[in-house]
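Note that one protein chain is taken out, while the other chains of the complex remain in position.
So, chain A:
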Amino acid sequence: MNASSSNDSNSRPSAISVENVDFCYGKSRALKGISLEVTRNEIVAFIGPSGCGKSTLLRCFNRMNDLVPGARVTQGTIHIEGVEIHSPEVDPVELRRRVGMVFQKSNPFPRSIYENVAYGPRLAGTSEKGALDSIVEKALRGAALWDEVKDRLGESAFGLSGGQQQRLCIARTIAVKPEIVLMDEPCSALDPVATAKVEELILELKREFTIVIVTHNMQQATRISDRTAFFYLGELVEFDETGRIFSNPRRQETEDYVTGRFG
């Protein structure tokens, strides 16, 4: 099913282009003929009930699903910044640098705050102390965490609060200068204040990055996303401006889901 989308950002270049994608876990078809376009510097929210395929699609964008045995795209193409991500010349590790990911539960390394952020750039070849310092500061500032941690960069990341740990993970993701940031329910383990800080941060990050966020919190989707895609049973039911999805969706299934009349 191809969902219609009225996108006023058509003139902006495409960051992610999905065409007629089917995805299977073994024999089970988790995504059915998905087509959608995400343009640069927009925030797109994926919503839908558990098992609808939204996280599966998100994980396709940086080939995270390659790590799951028997899981594969069986049809269709996914282009990131114009490059088909399954073509042989694409290195999945490099792809994951360009398409970063923030997970539901913050997962800092058992290292210092500094090392958590410096890890990626160091792996990518930056070893000079001054350069690393500058990258770490910029990433922590970008994740709105610098002022809170600048005096204890050498301390363990585990000493941070849950919300700070999640922002540290965002800092770690943006330290390697990705083009796209994928977020899989990044606030589901956070309290309302920490959630608000992360949401504020996501809106800030939009200036530099393209963001796709999976969320079960529909209020969150209305607060931060430009467009929202509703998935159900592996199909993309509707993809439109977020205001439209939550005020007057075109499809009955979308209306039933967003209004809570979903059995």
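As a convention for this text, contacts are C-beta pairs under 8 Å (C-beta built on N, C-alpha and C of every residue); 3 or more make two chains touch, one makes a residue touch a chain; residues count from 1.
Going forward, contacts and distances are computed from a predicted model.
One chain of the assembly is not displayed; among "Phosphate-specific transport system accessory protein PhoU", "Phosphoribosylformylglycinamidine synthase subunit PurS", "Sugar ABC transporter permease" or "Formate dehydrogenase subunit gamma", its UniProt protein name is "Phosphate-specific transport system accessory protein PhoU". When the full complex is taken into account, the listed residue touching the unshown chain is A:218, out of A:183, A:218 or A:236. Looking at chain A, the residues touching the absent chain are 218-219, 222, 232, 246-249, 252-253, 255-263.
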